[in-house]
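This is the structure I want to talk about, given as structure tokens.
Every protein chain except one is present and positioned as in the full complex.
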Amino acid sequence: MSIEIIDVSKKFDTYEALNNINLSIQPGELTALLGPSGSGKTTLLRIIAGLESADTGGILFDGIDITESSVRSRGIGFVFQHYALFKHMNVFENVAFGLRVKPKKERLSEGEIRHKVEELLNLVQLKFHAKSYPHELSGGQKQRIALVRALAVEPKVLLLDEPFGALDAKVRKELRAWLRRLHDETGVTSLFVTHDQEEALEVADKIVVMNRAKIEQEGTPEEVYAHPASPFVYSFLGEVNLFHGRHPSQEEGVKTITYVRPHDVDIYTEFHENTIPATIIGLRVIGGTVRVELQEIDGHGVEAHISSSRKDQLGLSVGLKCFLAYRNQKHFEKNEFYKDYSI
Amino acid sequence: MSYGGYKETRIIRWSIFISAFIFIGFMVILPLTTVFYFALKNGFTVYIQALTRPESISSIQLTLLVGATALTLNTIFGIAIAWAVSKFDFAYKRLLVALIDLPFTVSPVIAGMVFILLFGSDGFLGEWCINHDIKIVFSTTGIVLATTFVTLPFVARSLISLMTTQGREEEEAAVTLGADFMTTFWKVTLPSVKWALLYGMVLCFARAIGDFGAVSVVAGSMKSVTIEIFELYNEYLSSEAFALASVLTFVALVALGIKKSIEKFHSENGGKNEY
Partner (left out) sequence: MNRMKIAKRSALPAFGVTFGFGFFYMCLLILIPLAALAAKSIDGGYETFIEAAFSERALAAYKISFSASFFAAFVNAAFGFCIAWVLARYEFFGKNILDALVDMPFALPTAVAGIALTTLYSSNGLLGAPLETMGIKGAFSYFGIVVALIFVGVPFTVRTLVPAIKELPKEIEEAASTLGAKGYQVFWKVIIPTIWIAWLSGFVLSFARAVGEYGSVVFIAGNLPFQTEIAPLIIVTKLEQYEYIESAAIAVVMLFVSLIFLVLTDFLGKKLGNAGVNR
């Protein structure tokens, strides 16, 4: 199902949560709403779900206006950050809940419900926990149950609010891959909120970067990472080196800032055209990559990420003089920078 | 508020509100109004006269004396037992804490009679009392004992629940810095539990001066305010009875006011102290 968000704004008292948001989501896409806390991403998700109402604007599902529809009639599945499992029900009953509350004429028979819930529990490999209660499960297990509980009613849209936010790093990584697989299998249009750029880049088909109640950029992970539309997106999606006033064709009076990703810094031991002399002041090996801390001749600090084989090849060590070349530089005007830079 | 959570329909909401207010109106507001209405029905002069009768004054004196004694005893006990329970681990601690609550569940009548069975002329220690010329039952001592029994849990409960959640770290820090028990208690523990202590003391005192069941059993010919009210009412002297009752009601209202402001401004208690 496609989702169309038209001119949606929302204020909480004086606090502006969403400012004139327009967004369209294609059927079957897995979209990430990415942004720092307070950027409005969760509010947008809750408005799509019908858990919150927009002050202005509307939402269309498959071209039909559902702005005034109740949560129940929207046919969405919602996954909460803290699972929101019913703690007085066991796992089976939690998953069956949505099937059991359907009006009598739409409701499946007890046997069909049983069959369907068991199938879903198989899907998340938790069928042996059917009789367990939520407090007996780990965080990862709870979130998987919350997910299949939402899927049980066969929603047309799956909405996930920071689904992995409450889990520890390792479980989070596992569940990410699992969510991607699940999405590929079910093909249900999905939208998830996250503040973790790695999560968004890894899982989503499309990323919508939000900041201060507005959409900064939308596009595929490659697009937003390689071609950030604003300094905010650039710095929010990965590590950067900043240089002031380095624009090659710098106009008089316009101050610029140049961004370079650490892995776009090349290190040479000999002078080349367009390289800048620097000294290595620190080396840190993290698995296959090496983080090299450097200082340019004018004292400006730079970080470079290179492979460890490259480091050995060059024979880098602390104190060594070398030469740096910057690839894929991105220049932004300074006032633009101050206007938008905020994490 | 979002409308995603549960919201009842308008009709149901109004029914709930109306039921709540009607119930409180009939069960609480009306009886309260009755007390003041009948106390002042025959005018203010009669009201003052009723309160200044020698019997009224002596009953108020007795009740204040009993209330103050029970309060003092139970405060000392409450602090001691709360310290032991919250700062130390020992066997059967849960049982001990449950026992502290016992006077809440025991009928006040039983609270009074146990002292008759112990110290009455026919009681286990009755003969010993007579031989040593100690009068406990049908005396102020008996009333104090019964009242203390009934109000024993208040201070202890209030302090235990707070001091347990506060843990031991601050006291341990004080001890490592060389403080002794009294210093630790006065300078570290007490400042952080003073509102809970006051809370317990207010409830204890309010309950102590209002007790009827326990006191009526052991009082004999002595008259606390509640007994005086009982007797006046049975003699159909209802405006005198209500005049005295209005004094107790006033004290109860003040106690309630203090209790509510402590709950509101010092949420140490988390509003979870009942009784």
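As written, the chains take the letters A and B, and residue 1 is the first residue of each chain.
As a convention for this text, a residue touches a chain if its C-beta (ideal position, glycine included) is under 8 Å from a C-beta of that chain, and two chains touch if they have at least 3 such contacts.
In this text, all values refer to a predicted model and were calculated from it rather than measured experimentally.
Peer 1: Out of B:66, B:114 or B:143, point to the residue that touches the absent chain in the complete complex.
Peer 2: Of the listed residues, the one touching the omitted chain is B:114.
Peer 1: Could you please point out the chain B residues that touch the chain left off the display?
Peer 2: Within chain B, the residues that touch the unshown chain are 2, 4-9, 16-17, 19-21, 23-24, 26-32, 34-35, 38, 73, 76-77, 79-81, 83-85, 87-91, 96, 98-103, 105-110, 113-118, 120, 122-124, 145, 148-149, 152, 168, 171-172, 175-176, 180-181, 184-185, 203, 206, 209-213, 216-217, 226, 229-230, 233, 238, 241-242, 245, 248-249, 252-253, 255-257, 259-260, 271-272, 274-275.
Peer 1: By the contact definition given up top, give the residues of chain A that touch the hidden chain.
Peer 2: 49, 51, 70-72, 76-78, 80, 82-89, 97-98, 101-102, 134-135, 146, 149-150, 152-153
By our rule, only the chains that are shown with their structure count from here on.
Peer 1: Quick one: report the Å distance separating chain A from chain B, using the average Cα coordinate of each chain.
Peer 2: 58
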